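All remarks here apply to the structure that follows.
All protein chains of the complex are present and in place, except for one that has been dropped.
In order of appearance the chains are A and B, and numbering begins at 1 in each one.
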Amino acid sequence: MHSVKLVPCELTTEPIVTGSSVLGVQCADGVVLACDTLASYGSLARFQRVTRFHQPAAGVVIAGGGEYSDLQQLFRITDNVYRQEFCHEDGWELTPRALHQYLSRLLYARRSRLDPLYNTVAVAGKGRFLGMVDMYGTAIETNLVATGIGTLLALPLLRKRWHEGLTMDDGLACLEDCLRVLYYRDCRALRTIQVAKVSDSGETFISEPYDLGNLQWKVAHAVTEKLMI
Amino acid sequence: MRPQEDQTRFTESSWMSSNLGPSAQQALISHQRSWSPYVDNGGTVLALAGRDYAVVAADTRFSVGFSVPSRNLTKIVRLTDQAVLASAGMGADRQYLHKILRSRLEVYKYQHQKQMSLSAIAQLLSNTLYSRRFFPIYAFNVLGGIDDNTGEGFVFGYDAIGSFEKVKVVCSGSGQTLVQPVLDQQLAGRQKYDLPDDQRMASLSLDEAIELTRDVFNSAAERDILTGDAVEIYAVTGSGVRYERHSLRQD
């Protein structure tokens, strides 16, 4: 038998600074991702203008929720992968699908070490690629992505509104509506959001943070009163 | 950053030994963990065999608790022209298991210049699961296919750590308790003690077997919230593998 030294060590087993839902939709002409810019410290809206998007290369965007420090580490690892790819100098680059698979192997390996990266990540890329990976390493390729509480609140709405031939602009409008719903109901959501678009050909656009707007609080008191009964 | 990348390397030794590194062992000992490396993603898998065919089926729902992040995530992998594997349980473990099995089969093909037989795959799967005896792969497998020599259909049912049994009909996963008794009664004839032994095994035609499979999945989707969306059916016969897919209820 091997002897095991008892050395105190810290692993992420509960998140401290967290991002909430990430939403994504696959459209007829590309892929759109959206999420807010909040990193919460428990119930405190601690960092209100952080980006949860990352573009490691042309035509690929990843966005994540969960522990924010793990997310930054994950972005750094991704950058490293692309840097190594670049250093081969053979003109090859990772496809979005290959990155998605890589991230699933990475997250699976980390959870198997009981040292997880506490994130759910969405990957969007050229060629209309949309996928997500959870902290256990499950790789899912799908036309709609919603993580965290978004799977409960936003995914049903997205499923209802998604149809073949949805344009990126319509898709973005869908996502904004879902983020409004999330802002109404998710205590860890913010009204400042960011979106990313990746067209079929790989043109990538990540917006500056902007205010959701068009929020309607007039009925809020009615909801509260009803709950009081 | 290097350690994480190294962890994705896939080597002979990493298949065979437990994935628990020293840091994980320390973690297990030094803390009571609130985080679990396991999650149940539900789903039902089924395999049944006739005289010259095997049917392997699974639903496509991927659930986490009460939410359904994906309605279309396959649980089935076609390993060879004669063997199909379906796994319920945890999605990430299933994807890992399917990947290493496919790699192992490739290696076998290069070394032996032929496909691995059904019984060899059955043993390989058992060994692979048992190699993680103390950090189990949380997947409940059913393996179906036809025998190399006789062409007879057989299925194998597994537990998470590699115990397995060669049978004619087996169901695993969240709908197991709903489906298995029906299959037992319909196919294996385990309750019909007045029948001679050779008549107790499945005597269904392939089409009837597929029909029955669709029926039991529709039934399971009625009562099991973790089963639904669609059922994928692979029919393995001497002439290859046929695939079909049918909708189930989506609520």
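As a convention for this text, a contact is a pair of C-beta atoms (placed from the backbone, for glycine too) under 8 Å apart; a residue touches a chain by one contact, two chains touch by 3 or more.
To be clear about the criterion, contacts and distances are computed from a predicted model.
In the listed set "Trafficking protein particle complex subunit 6B", "Proteasome subunit alpha type", "DNA replication complex GINS protein PSF1" or "U3 small nucleolar RNA-associated protein 11", the entry agreeing with the UniProt name of the missing subunit chain is "Proteasome subunit alpha type".
Contact with the undisplayed chain is limited, among A:Gln72, A:Thr95 or A:Thr192, to A:Thr95. Listed here are the chain A residues that touch the chain not shown: 88, 90-92, 94-95, 97-98, 100-102, 105.
Chain B meets the missing chain through residues 8-10, 99-100, 103, 106-107, 110.
Just so it is clear, only the chains that are shown with their structure count from here on.
Remark: chain A and chain B have CA centroids separated by 30 Å (rounded to whole angstrom).
Remark: chain A residues 4-9, 11, 13-14, 73, 76-77, 80-81, 102, 104-116, 132, 134, 136-140, 142, 146-147, 151-152, 155 touch chain B in the complex.
Taken in their complex, chain B has these residues touching chain A: 1, 4-5, 7-8, 19-31, 33-35, 37, 39, 41, 62, 64, 66-70, 72-73, 90-92, 95-96, 135.
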